[in-house]
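A short worksheet on the structure shown next.
Here the complex is missing one protein chain, while the rest keep their positions.
In order of appearance the chains are A, B and C, and numbering begins at 1 in each one.
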Amino acid sequence: MTRQDATPLLEVRDVAKSFSAVAAVRGCSFPLYPGEVHALVGENGAGKSTIVKMLAGVHQPDTGTLLVSGEEAAFAGPADAKAAGIAVIYQEPTLFPDLSVAENIAMGRQPRGRFGAIDRGRVRREAAELFSRLGVRIDPERPARGLSIADQQIVEIAKAIGGSASVLIMDEPTAALSAVEVERLFAVVRTLRDEGAAVLFISHRFEEITELCERVTIMRDGAHVSTDLVRDLTVDEMVRRMVGRDLDALFPKQDVEPGAVVLEVEDLSREGVFRDVSFTVRAGEIVALAGLVGSGRSEVVQAVFGVDGRDSGAVRVNGKRVRPGDPRSAMAAGMALVPEDRRQQGLVMDLSIQRNVTLPRAGALARLGLLGGGGERREAGRWTERLRTRYGRLTDPVGTLSGGNQQKVVLAKWLSTSPRVLIVDEPTRGIDVGTKAEVHRLMSTLAAEGVAVLMVSSELPEVLGMADRVLVMREGRIAADIPRPRATEESIMFAAMGQEANT
Amino acid sequence: MSGSENRLRGSFTRLASWDGAVILVAVVALVVAAAAVDGFGTSNNVTFMVLDLLPIALLALPMTLIIVTGEIDLSVASTLGLTSAVMGSLWNSGMAIETIIPLCVLLGAVLGAVNGVFVTVFRLPSLAVTIGTLALFRGLALVVLGESAVADFPVVFTTWVTGTVADTAIPNVLLPLLLLAAVFTVVLHATPVGRAVFAAGAGEQAARFSGVRVDRLKFWLFVASGAVAGLAGVLWTLRYSSARADNGLGLELAVVAAVLLGGVSIFGGRGTMPGVLAGVLLLATLQNALRLEDVTNEALNIVTGALLIVSVLLPNISRSVRTAAQRRRLRRTPIPQPATPPAP
Amino acid sequence: MSTVRTRPAGSAASSSGSSGRNPLAAVLRARELGIVVALAILVAYTTIANPRFLSAQSVRDILLGASILAVLAVGQTIVIVTRNIDLSVGSVLGLTAFAVGTVVQDNPGLPLPFALLLGMAIGGVCGMVNAVLVRYGQVPALVVTLGTLYMFRGVTYLWAGGQQITADELPRSFLSFANETLLGVPWLVLIALLVTVAAGVLLRNYRVGRELYAMGSNPEAAMLAGISVGRNLLGAFTVSGALAGLAGVLFAIRFGTIDAAAGTGDELEVVAAAVVGGVAVFGGSGTVWGAALGALLLTVIGNSLAVLDINQFWQNAIVGALILFAIGVDRLVAARTARALKKRNSHVR
Partner (left out) sequence: GTTKNDSSDDQGGGSQATGTADPEAELQEGVKMAFLPKQLNNPYSDIEVSGGEEALGELKGEYKLVGPNDASASSQVSYINTLIQQQQDVIGIAANDPNAVCPSLNQARSSGIKVVAFDSDAAKDCRDVFINQATTQGIGEKLVEMASKLAGGSGEIAILSATANATNQNAWIDVMKTELAKPENKDLKLVKIAYGNDEDQKSFQEAQGLLQSYPNLKVIVSPTTVGIAAASRYVSSSNYKGKVAITGLGTPNQMREYIKDGTVKEFALWNPADIGYLAAYAGVALVSGQITGKEGEKFEAGKLGEYEIGADGEIVLGPPTVFDANNIDDFDF
């Protein structure tokens, strides 16, 4: 069902783009055919999002050209790209927190009624209709502020498919979603494709690529490696091409004998978000917190760490109570939380990489209360190297890093505090296979060293691969506690969804 | 990549940025004024200039930290006025000046705490809160002292404030000012607190997730701001040997102007203390020199305003020029490989 | 300044559309409601203390006073929702008041509408200066307008010097406009109402209006959404300037005596009015209705204190306290809304 003959709706012809010192993209070309889903894969920092931003008119290529259905096109800004029928889902949600969800979706193309005024009723109806198409329950009237990452991502998707665009570009749309939403998304994308739209799909999950895409373009270090039909390539081959070497086993979980209980959570409750959550994590144990998006996992771990308050319940580390609503005391007790939303919660985007990495430990690094550049730089350098982070200078704003590299900085930041309890919320979200393996290896080494690890993840393979025990949350409660032997996709999904098969 | 070389480049680019520019301009202005304006160089005048810039300089120190955290304190001038008024009435009540002065500083701190509570506990936007307290504190000042003005402060103290060290041109008040300036500079640029201040300003949520006690931090900054304003009130009162409810009326905008002129981002997260001090100095120099040249107040206003805008405008322009040039260079020359850590 | 605002921008108005179904609407509308209640209480109290407070004359005075502030506050709101601010309004008011005053003085025959338009034109130009510096100079609005606050004022002083335009130098027809009414409503008030309604509708029901909120709510996203940020910004500041100009003319009409100091220090009062009216200082939310109400509230506070014969010295203090009180109440409502929201879409039963 590929259309070699048809002219591509959109074509990238050896474009290059660099930011000051960094060459993000260096000569890359590929076509997007109508009625075809085209995958774009590459390591973190390979230049995928940069290409997306060029297609969206956010960046202008330094060299090279874009062709819209054969015609050369130069986008001065996002407006031009939109006009050319290109809809984009950016890697990071770009919502207007103060506006209602419906308005967010309609922004820029609101239906107009009398005297050119906006037809608010229709705006609302169209939003509701889109959500039912995606099979989610979000009130179109509610403001976008306070949506969970996942809900935000879904609104972004609704935004993109709402406008009848001929080219749909999706930069890691599934990163925040769990299996169920991903399935729904794919269904919608397939219909769009069959209606003749061209789709560019970016993801670090190969099963998704093989499932959804016809064609795949592989990038490395900003350069174009190859463009082939997906069915002509094996996953291993793709990985080899994008990493530039063979990868060893993906989930090197080493078995460790769990030690004493380190983290104790007792009857934790928070009005309207979660209720009576109790569990323990032992030294050397990796416990996964699974469940559907919006089941309250992040809220739980945030309450445990103390960034959110809690209405009742107790948290103990090595038997010592941790003061509620005070991350400092949690950190003092040896806790660390790698949050789910790296832009808002994980990093201070305008600060340098170095400052971000050392922020939690500034106190410890100070000599006589004073901080000289040296200590911080060494610390930051050590951990970013260890996680193979890709950056120009340690003094660059962390915001200029690629999504995945930002995630690595977050990890570096918390690992540098050498925690006794490590809580990670979607630790490998938006991370490429190589680094993912790296992170998993890291987690299991830490576990082996006796760290208690609590991992929130929406990726079942990850959960099954890493966890000694799987806690499944449903509607703000712990629905099941499944030990490794009995943990299977089925058992987890069943517990997560309960009887009714819809969220 | 070589760290040292990067650090060098880093500090260079920072100097080329706006606060660096302001420092440069300030120095130039001083030199030019000393050379060209007669009467400017005289010890007498130098002393006076320092006395004139003292209140703004003092208030600018904590204001800088507050603005870097993304908040603002418009009530400083009113706090100054209220402490001045209270100082007057306490003096009338026959209390000893040695007790009054610390009490006034304490009062300032309390007033600052009021702002702090509204901002951190009730979570109200500080711009709104401090516009409110701006009116409130000034009003209370009137309530305390009403129409009267207290003048008969002990000569020893008033002359100390207006006097100079031995028979140099260095005013006595310069010493506490420099001390405080040093403290605030170190705190902002070389302590964990300073790091927290920048983090809170550039990304509050992320800061909280990193264990920064943002609210506590902001609260204490407002307290500090109040305390310094209290001290400024005392010095103001002694300098003019006159405690009045309307002392320092409208000073807040001048302070904010000086801080912004120093290159602090009003959105928080960016700024340097040396820049701010340079900003204060620059404003004071211009005011003083232009007055000596019989430039009218009106013209002074225009210059001040223009300066404020230009100080931000120029660095922006130069930066965009630099990057444009860079882009062109990159187009021609082949791009160097971005640094990749050694594969294991 | 992080205040959690869990309420769609301007939905005090917008939610009314869906009030029937939407149980939240009631809570949401409470925002402006809070101010109205505060206003009612204050008026009631003052009237009981001194019935003459509601005498035709007194009401007229209050409304006249409020209308000028309201016009300024509406303009300010339009700028603030875009996450900018215009501190130069006081100076622009002074400049236009004096300019128009001089023109009218020199040619008394000048028809009033022309005077109004002239004022708006001058103000609009000032606004454009701000806009250009903010947009193309990439200078934060607060810096720019703080700068132009000094500059416009300076220009006015240079021009006016000590010269003062007094009532007897202005044509009767011009001044009497302050007292003329339509169906018993003074023209100044009608103008203020007209401005508020127009701006309100524009912000709520038209694309450009919503785009302004979007820009304030998330500037980066606004750029990505292909909103022509530059054009809107230019528009917002120009309108704010033009309204300040209009206010300048109204000022001249109302007070008859104009010198270079006219409107000094108004900027903070205007911002206060907007904030009291529930406009979020960091953009994205708030309505011109709220701002106008805020202006009215501040004016009523001022007058009632005078009427209640409260000691002069207490007045400033009380005004300040009431401002804090007003924004406090507003915050309370917002918090309540936030809780309601969280309840509504939590899946926990």
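The rule we apply is simple: contacts are C-beta pairs under 8 Å (C-beta built on N, C-alpha and C of every residue); 3 or more make two chains touch, one makes a residue touch a chain.
Given the structure is predicted, the values throughout are model-derived calculations rather than measurements.
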Displayed chains contacting the withheld chain: B, C
Touching residue (missing chain; options B:Ala96, B:Val121, B:Val165 or B:Ala182): B:Ala96
Which residue of B:Ser78, B:Thr164, B:Thr191 or B:Asn247 touches the chain not shown here: B:Asn247
Residues of chain B (touch criterion as defined above) contacting the omitted chain: 39-40, 42, 44-45, 48, 52, 91-92, 94-99, 142, 146-149, 151-159, 162, 236, 240-242, 244-250, 287, 291-292, 294, 297-298
Positions on chain C where the hidden chain makes contact: 50, 52-53, 55, 57-58, 61, 65, 157, 160-162, 164, 166-168, 175, 178-179, 255-257, 259-262, 302-303, 306-309, 312-313
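As a convention for this text, only the chains that are shown with their structure count from here on.
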Longest centre-to-centre distance from chain B, chain (CA-based): A
Set of chain A residues in contact with two or more other chains: none
Sites on chain A touched by chain B in the complex: 16, 18, 20-23, 26, 62-63, 221-222, 245, 307, 326-328, 330-331, 337, 339, 344-351, 355, 358-360, 362-363, 366, 369-373, 377, 381, 385, 388-395, 413
Residue numbers on chain C that touch chain A, as the complex places them: 4-9, 11, 14-15, 17-18, 22, 24, 201, 205-207, 210-211, 213-214, 216-218, 220-228, 280, 283-285, 338, 341-349
List of chain B residues in touch with chain C within their complex: 70-72, 74, 118-119, 122-129, 131-140, 142-143, 146, 204, 245, 250, 253, 256-257, 260, 265-267, 296-302, 304-309, 312-313, 316-317
